[in-house]
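Could you have a look at this structure, given as structure tokens, before my questions?
All protein chains but one are shown at their positions in the complex.
Order of writing sets the labels: A and B. Residues in every chain begin at 1.
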Amino acid sequence: MLNFSIIMVAIMLCAALALNLWRLLIGPHIVDRILALDTMYINSIALILLYGMYNRTPLYFEAALLIAMLGFVSSVAFGKYLLRGDIIE
Amino acid sequence: MSLLQRIMPMPLHTLLLLIVWLMINSTLSVGHILLGSVLGIAIPLLCAPLRVPQPSIKRPLKLVKYVLIVLKDVVVANIEVAILVVGPMRRIKPGFVAVPLDLTDTLPITVLASTVTMTPGTVSADVSFDRKWLYVHVLNMPENEQDIIDLIKQRYESRVKEIFAC
Partner (left out) sequence: MSFAVELTISILLLLGGLFVLVGSIGLLRLKDIYVRLHAPTKATTLGLGGILAASMVFLFVQRGYLSINELLITLFLVITAPVTAHILAKVAMHLEVAPVPHTKNKHLLATAREQQPPQLDNEQDTEKDA
């Protein structure tokens, strides 16, 4: 039963990722694209955790943590660049 | 300044770093506690000159209560937002509100703005330079916009104010 629900949720997450990708492609504004990218980061963290559960291993948490940090930093760097035209002032 | 203060300029941060280090390694072995303590002492020493003075948390118990209230609100708000998002789009009436702030320091304002973003259908958009106004975007505006200002002020801001006792 657990494997079945994990696969169900994985399908839901993939659908969510596809929707995000659609928003990333159509825009219409650069801010929308950044927001879509940020959401994709969070969704892929969930997908990695699911993969870890499916394989019964806690090995993927470091990857999830790293993606969480890099996703946040890159989104903020994008925003900062658009806000000021520079990342480090 | 005593010797202890000079070695540990930020005792809370030292403790936090140690706990996070142990959480990352999910262990309680002596070696990792030692390594975590060394990191917990070294990193605040390097970061101390960069620090902007902030008001400290005066009432930790109130903080715990606040976190619980916010967690409950996050769940409730999420269900509301989920229903709005799946339902028809024309039911959504967005709007902007300027909330007057009583808080003056940056850390309490940050806490308040983050809470406002996580809870009921509101996203904090900006703070005015004089730190007296918080601009908030509301997903579904009630008829009377004063309602939402009162909600933010009474439910969250007064509690944040008590936590930092300012």
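We adopt the following convention: contacts are C-beta pairs under 8 Å (C-beta built on N, C-alpha and C of every residue); 3 or more make two chains touch, one makes a residue touch a chain.
As the structure is a computational prediction, the values presented were derived from the model and not from experiment.
> List the shown chains that the missing chain touches in the full complex.
The undisplayed chain, in the complete complex, is in contact with A, B.
> If the missing chain were put back, which residues of chain A would it touch?
For chain A, the residues touching the absent chain are 1-2, 5-6, 8-9, 12-13, 15-17, 19-20, 22-23, 29-32, 34-36, 38-39, 42-43, 45-46, 49-50, 52-53, 56, 58, 61, 64-65, 68-69, 72, 75-76, 79-80, 82-83.
> Can you list where chain B touches the absent chain?
Those residues of chain B that touch the unshown chain are 20, 23-24, 26, 74-75, 77-78, 81-82, 85-86, 89, 92-98, 113-115, 117-118, 121, 123-130, 132-133, 135, 137, 139, 141, 143-146.
Following the convention adopted for this analysis, only the chains that are shown with their structure count from here on.
> Counting only Cα atoms for the centres, state how far chain A is from chain B in Å.
Computed value for the inter-centroid distance: 23 Å.
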